[in-house]
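Not every chain of the complex is shown here; the ones you see sit where they belong.
First chain written, first letter: the chains are A, B, C and D, and each begins at residue 1.
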Amino acid sequence: MRIRLDGVTKRFGAVTAVDGLTLELEPGRLVALLGPSGCGKSTTLYMLAGVLRPTAGDIYFDDVRVNDVPPQRRNVGMVFQSYALYPHMTVFENIAFPLRMQRLPEGEIRRRVHEMAELVRVEALLDRRPEQLSGGQQQRVALARALVKRPALLLLDEPLSNLDAQLRQAMRAEIRRIQRELGVTAVLVTHDQTEAMTIADWVVVMNAGRCVAQGTPYELYQTPPNRFTASFIGHPPMNWLQGRVSGTRLQVDGLPVYLPLPAAARDDEVAIGIRPHHVQLVAPGRGHLDGRVTMIELLGHEKLVTVEAGRSVASMPGGAGDGAAGLRLQALVPADAAVVEGEAVGVRLPVSRLHLFRLSDGSRVALPGAAARRPVAGPVAAAPGDAVADEPAEESAGTAG
Amino acid sequence: MSESGAGTGAASHGRAAAVLAAARPAAPWRLGAGFLLPFALVVAVFFLIPAVLTVILSLTDVSVATGLRDFRWVGLENYRRILTDPVAGLVLRNTLLYVGATLTLFNVGLALVLALATAFLPQRWGGFFRAVWLLPRITPSVVYVLMWKYFAAEPPYGVINQVLAALGLPAGGNWLYEHPWPMVIAINGFVGASMGMIIFSAAIQAIPREQLIAAQVDGAGTWALVRRVVLPQLRWPALFVAAYQTLSLLASYEYILLATDGGPGFYTTEVWALYAFHTALSNYFGNAQYGLGAALATVLVVIGLVASVLYLRFFNFRQLTQRPRIEVS
Amino acid sequence: GGQGSQAPAGDQEAGGAGSSGGEQGVQTVTLRAMTIGKPTEHWRFDNLKEAVERLNQKLEQEGANVRVQLEGTHEDRPWDEYKQRFILAAEAGKAPDIILSGHEDVAPWAAAGHIIPLDEYVKDSPVYQDVFPTLWESVTLDGKIWGIPQDTEARPLYFWKSHLKQLGWTDEQIAQLPERIEKGEFTLDDLLDLAKQLQDRGIVPEGQGLWTRPQPGVDFYMFYLAYGGAMQDPETGKLVLDKQALLKEYQFFARARELGVLKPSLLGTDWSIWHRTVTSKQVGLWVGGSWQVAEWQDQYGLSDADVQDLGYALLPAGEKGQPGVTLSHPLVYMVTKYSQHPELAARLILEATNPEFNTRHAVESNHLAIMKSQLDQPAYKENRLLGDLAYMVEYAGFVPLHEQFGNYDQAIYRGLSAVVAGQMTPEQAVDTVVQQLQSQLRDEVIIR
Amino acid sequence: MLGSLSETQRPARWAWLLLVPVTLPVLLLYAWLLVASWSDGMEGFRPLGFTLENWSFLWQPDPFGPNIAQLTLNTLLFAVLVAVGEVLLASTAAYALARLSVPGRRLWLAMLIVLHAFPGITLLVALFLLLRQLGLYDTLAGVVLAKIALELPFHVWVLKGFYDQVSWDHEMAALLDGASRLTTWWRVVLPIIRPGLMASAVFAFLSGWSEFLLPYVLAPGADVQTLPVYLGSLLSQADVARYGTVTAVAVFYMIPVMLVYLFLQRYLMVLYTGGVKR
């Protein structure tokens, strides 16, 4: 089903939860709705479900305006953020409910419920009531209930938030499989970017009730169209610096050097973003700036190193006072890299990995060649580090001023 | 609309579109109307109309003697009679005392205590106590009052006096005579408490367990739990019980009629509804004056109205009746 | 008429009387009656039932082509509900043909047009002559007879002969007491004395020398009457309040309370406790109903010996030389306006009003005779109590036939309660009563 | 239920200390009633003699009194009709007023309270006029409807309170699962508020069970004369009341009601929770 939202707005009294949202969701796609807490994701789903009515704007399902079509006629399956299992029914009955509403024969219902229960691994719990389930078990039942009727539109409000990684991955794959198989359009709200990235065909980023970006996961990750998206997508989040562009030169506040840009851009104040795993830690004095390691967080096979440049860096001409005062960067390095808290390190910022956004409106400064897709030669298993190795040549740092 | 849907989309999409298009913008009022209609009809016909009729009758001299045909319009004559009645003031005072005391002490106060206390007992014992408290309600009023009369009676019949004597305390005379108000209030209160008790109990039951546990974890002891978490969530039931019972008490007279008949002495425990019964409706001797009775009832309604408005204000009615959250259906 | 009546069902109901085919050409009319009373008073209905046979015989003899059958109920209900039910049924046109109720209902029901005057049926009947004239008075309004008395009772002053003996009275003195009261030689003040003596001698406990009924009722008007009070103006039919008489009545009770022969908590005592106290000879003198004796025997274990010990008299007058007083409250049959066969209904009642029937009712339920001829009935004569009480009917007064009597009664009773409880002086109480009556009844009451 | 919140909670002794003394009078009252129904008379708690006489109405029907079995059946019929009617109408209306966007919701709710201010007895005449007009006077239907109407406000208010407690997500989920709003109400919402329905039903039944004025006065001919009517008759002329029988009939009269309550009690206090975060 093709879904179109046209200037959809939803207000609760004085609160505007969704604000003129215009979107088009291709049939059969799995669309992820990303955005900070309270940005209107659940509200959007509720409107798609037909539970809430847009205050303004229209929603179309296959070109039919459905603003006034009640939920039960929309053939929508939904996993609620709160699960909303029927407390008076057993797990079996919960899952069977949508099928009963379709008046399927009892045998068919049994079969499909058991099939579904197996899928979400609650087959042993079919006789329990929701209150006797753990959080994750409840969530899985909710998922089963939404999927069992093979809806035309699947709405998932953080359907996996209470599952452990493994189960989550498995469920994710199942959702994906079922969704593909049925060819249903699906909208997934998640706070988990990996999830969004992994299974979504299309990602919509919302903020304060508006859509601020959309695209394929790869596009949004590689070339975020605006600063909000850049800072929101990617984990750990980007490091942010300030600076200014003039022609092909980028002056970073707090850095004693210019960075050369591959192409000229309009002169402007810019926010400069760089992802932690593109930040390179080198020996002190060998990078663009020096700092001290203030925190190390282990993230499985990598660790997140926080470096504060702060006052230890000599004050620079042209650097904005603020930025220089407490420059703080995070770098993602292999878990077994020998970094210790308190150690002095150098930091290198590969220019091809920088994302530039105009300070004025947050829009991306497009630079042909920067952060574009590069073919990888030789052994396929090129580590991110490779890029670093390739780059020093591109960088000819000049003294600022 | 369905044409365009079927024309543009693939076959399956066309079908879905047709289904959606067929689902005409639902009339959200339809279910509401369906649900309200039988109720509204019954209430309007069998309650509202009689109520209005009653107010109209209060402007007539309709009585048994006039029959329901030959009565005359007498304007506010009935109200004049009420105003000039030398005991009306006393009766009104009695009514306020009766309603106020019974309501606060028993119908809401004791009801809450019972609901809370039984909630803290194991399920089975809680049920037992609630069942016991329900007994007065299911006991025919005549029998119920009879029991009280035997309790209150003078020696050697009275149970209270017998118990007092057994405890070595000085026994009195007839308690209904010597302490008419406490007895009247208790007699009504012991019946009245059960309604609030049941309603509060069910409401307490409806509070999610985790919330109460959270409160305990947050450091709330029994009292704090009750006061800060349970009681605030009983606002609707409390409003309801208070308002409803106020009105019930205002309109009730049966137990007083049976227990003291407004006595002892000079209208000591005569309340408005009983007064209405005595002056206008009691048919023992001759003529029931329906018109005057209706006027007395209307006065009662006005009092009840004022009380209700105060309640609704006090409990923030507006907030208790929030907008529905499902907007399309 | 042919086989079966063609009358639509609605008519049957509306008329309260239906008919069904009997023998060729003979119609059977169904009459409906509503009566009220304790089970012991079932003859109120059953007499009617049996009268059906008599009536039908007469009808046959007369060659009339109707026969009667009776339906209806005898109920044991609170009076107000019973009357309420009748009134509403009447208003709905569904009233029975015959209704039994207190004679006081004649006034409002006649006014409302629920009942019809019976003069044309009654006046020619032998029954008219036989029933005590005072009873006819109790159902006469605007010069018309609206009902046929069914029974009546006396409300005597009771005492225990053995108590008086303990005081040193001789058998003779005791036997003469009723007569002295009747003649006005023994007044209410003497009564107080006597009660006081009984208490002082420890024969009865404090506060139990002189009792009245514990609940509202007509008994209290006997005291008012004893002080010469009047309740109704014979000319205008308006209610009357004699302030002087009322004051005296109240003062009497105030005295009784002060003397301690009447405990202030008497009014409001539960009936069963009252009965039990009375029957256990714990009370010296009291005013009760003639019908209560049967109940004392039945329910409260009053033995035959006790009954023998029981003495009864009229209530003494307030002043010397005046006759004693009593009140009665006759129940009467009335024919409703909705009856389609009022004549048959009236005839049925008259059939049921015969010495035999009424006597068996009187004996079984301890009511007094309403007909002179009853006094000769063996069953009646055998009953010592009824025999002894029979004379009282002639002294009996009635409460007035007036629509507003209920309110009148309430005010006066409340005044009395206030006095008995000591909340008001007699003077205050009279003032309050006057005020209240004026407010409630306006010109329907004459204050003297 | 509050007592077993946390399993470490000590048993609430204060609840016992509180409940036992305040409940004692009630227990005594009914103990007295029980004893009285088997005795000749009472002096305080002391029976004056054992007798079966009071219960003779069961095997020795009063020839002039009504048939106890018939009365009991009538009463049951009346109470059940009233209870079913009230719960049905109130559960739908309260749902509409609590959860549907019907115009004038607040007005309705406020009006219901105001109506209740009319003492029932003063409405009798007006009710009569109405029933007569509708041709429902002296019919079972008329009395049942009148009784239902008089009590509906109560039940609507009670049930509205319960509906308010139901999570909106539950309702939304059911709609999405393809249930109509009606089905949602019936299959999801009603079961969740079952304790409320039960409470409502208990009250409706009790009140139907003890109602006598309406059927007596408004349906004099219909076969709805009930137990309370009989009981009332035993006490009508109070000065001749057979109190022993009264106590026995009262006990007899209360037994079925107690049974109904005990049966419903199981449902009355079991509320479904879980399945939703709130």
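As a convention for this text, contacts are C-beta pairs under 8 Å (C-beta built on N, C-alpha and C of every residue); 3 or more make two chains touch, one makes a residue touch a chain.
All of these numbers come straight from a predicted model, not from anything done at the bench.
Trainee: Beyond the single copies shown, what is the real count of each chain in the complex as a whole?
Mentor: So, if we count every copy in the file rather than just the ones shown, we get A x2, B x1, C x1, D x1.
One rule holds in what follows: only the chains that are shown with their structure count from here on.
Trainee: Select the chain at the greatest separation from chain B, using centres from the mean of Cα atoms.
Mentor: Between chain B and the rest, the longest centre separation is with A.
Trainee: Identify the chain pair with more contacting C-beta pairs: A-D or C-D.
Mentor: A-D
Trainee: Cα centroid separation between chain B and chain C, in whole Å?
Mentor: 40
Trainee: Quick one: chain A and chain B, Cα centre-to-centre, how many Å?
Mentor: 56
Trainee: Hey, what residues on chain C touch two or more of the other chains?
Mentor: 79, 81, 84, 91, 215, 276
Trainee: If a residue has to touch 2 or more other chains to count, which residues of chain A qualify?
Mentor: Residues 50-51, 70-72, 74-75 of chain A touch two or more partner chains.
Trainee: So in the complex, which bits of chain D are touching chain B?
Mentor: Those residues of chain D that touch chain B are 1-6, 9, 11-12, 14-16, 18-19, 22-23, 25-30, 32-33, 36, 42-46, 89-90, 92-93, 95-97, 99-103, 105-106, 108-110, 112-123, 125-127, 129-130, 134, 145-146, 148-150, 152-154, 156-158, 160-162, 164-165, 168, 171-172, 175, 181-182, 195-196, 199, 202-203, 206, 209-210, 228, 231-232, 235, 243, 246-247, 250, 253-254, 257-258, 261-262, 265, 268-271, 273, 278.
Trainee: For chain D, which residues are in contact with chain A within the complex?
Mentor: Interface residues on the chain D side: 167, 169-170, 172-181, 183-184, 187-188, 191-192, 194, 272-278.
Trainee: Across the complex, what residues on chain D touch chain C?
Mentor: Residues 41, 62-65, 124-125, 128, 132, 137-138, 213, 216-218, 220-221, 229, 232-234, 236-243.
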